[in-house]
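First comes the structure, then the notes that go with it.
Only one protein chain is missing; all other protein chains are in place.
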Amino acid sequence: MSDTEIRLARLEARLQALQDHVAVCQVIARYGPQADTADTYDRGLKVGALWAADGVYELAEGWAGQGPDGIAGLLDNDVHRALVRDGAAHIPSAPHVTLRGDQATAINYSRVYKHVDGAFVVWRVSVNHWTLTRTDGGWKVQRRVNRLLNGSDEARAVLRAIDQAA
Amino acid sequence: MSDTEIRLARLEARLQALQDHVAVCQVIARYGPQADTADTYDRGLKVGALWAADGVYELAEGWAGQGPDGIAGLLDNDVHRALVRDGAAHIPSAPHVTLRGDQATAINYSRVYKHVDGAFVVWRVSVNHWTLTRTDGGWKVQRRVNRLLNGSDEARAVLRAIDQAA
Partner (left out) sequence: MSDTEIRLARLEARLQALQDHVAVCQVIARYGPQADTADTYDRGLKVGALWAADGVYELAEGWAGQGPDGIAGLLDNDVHRALVRDGAAHIPSAPHVTLRGDQATAINYSRVYKHVDGAFVVWRVSVNHWTLTRTDGGWKVQRRVNRLLNGSDEARAVLRAIDQAA
């Protein structure tokens, strides 16, 4: 290849990596607004659409949904509908992202605030370990593990995933 | 065009989009530190400078400011000055951004924490729908709609703007 072609190819690869980084952040930023309006199974499917066809959302050991419909099902309950009705916010922190070709991992925090008696309560503070995969429909969540930061060994194990993040 | 010129033009367009994405995030990240030091009308003008000349900040139905001076006026009141004096933090979440040439929209959450009797209280948790425009002075806010997440239909309508976000 000519010098120009080498430089073009390098630029294209570096730019692709930046676009992937931003795209992963955008998927994560969509979750909150979709979740905070998911007061029906159909709207829950819009949350589920962030996941790959066989993607998993694991909220705690033994409590998980798989695939867009499984994730819509996870949110289709009275507790979640009350959050949407009374006012709530699922707010992510800006993630740390590691790209490996068509796979990515991300680590971030999330909080659920809920509106109770005219005030806001910090209901849940969690850490998330995301695995995402590039698909024909863009980046999708392959697995999201969420653990409440309640002092459990499990929560610290998810936080320590940062040690392996490039 | 030659193959090289085509690749250069594509790279330039993709890079511009990434720069625009980052620039929009930077405008949003400036709001908090400017607002949390706006204890005079003049310092409120520094907040207002984030908006376009005819840009609007709509804090609730019927409560809005227009243009840099209108936004400085919105903050020029005893409640806001007490926040700055006693300690407060207007903290945005990382936004979801959609670019359309010289226009952009962004959706994010924001919280206002205030310092009361030596402790911190979560005073407001809101959703924001931003419209930004490219100007000679860089990206400016054309409209920011902020709604408290108190369970109102209006707040859910702002959150549902994510459905139209590319």
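Quick notes on this structure:
Per-chain residue numbering starts at 1, and chain names A and B are given in the order in which the chains are listed.
We adopt the following convention: a residue touches a chain if its C-beta (ideal position, glycine included) is under 8 Å from a C-beta of that chain, and two chains touch if they have at least 3 such contacts.
Remember, predicted model here, so these are calculated numbers, not experimental data.
When the missing chain is restored to the complex, the residue among B:Y41, B:W63 or B:F120 that touches it is B:F120.
Of the options A:R30, A:K46 or A:R111, the residue whose C-beta touches the omitted chain is A:R111. Between the chain not shown and the residues B:A94, B:V127 or B:V145, the one that touches is B:A94. The missing chain, though absent from the display, is touched by one residue of A:V27, A:V47, A:L74 or A:V97; that residue is A:V97. Although one chain is not drawn, its touching partners on subunit A can still be listed: residues 4, 7-8, 11, 14-15, 18, 21, 93-97, 107-109, 111, 122-125, 127, 148-152, 155-156, 159-163, 165. Mapped onto subunit B, the interface with the missing chain covers residues 4-5, 8, 11-12, 15, 18-19, 22, 25-26, 29-30, 32-34, 36-37, 46, 84-89, 91-94, 113, 115, 118-122.
Rule of thumb we're sticking to: only the chains that are shown with their structure count from here on.
With each centre defined as the average position of its C-alpha atoms, the distance from subunit A to subunit B rounds to 23 Å.
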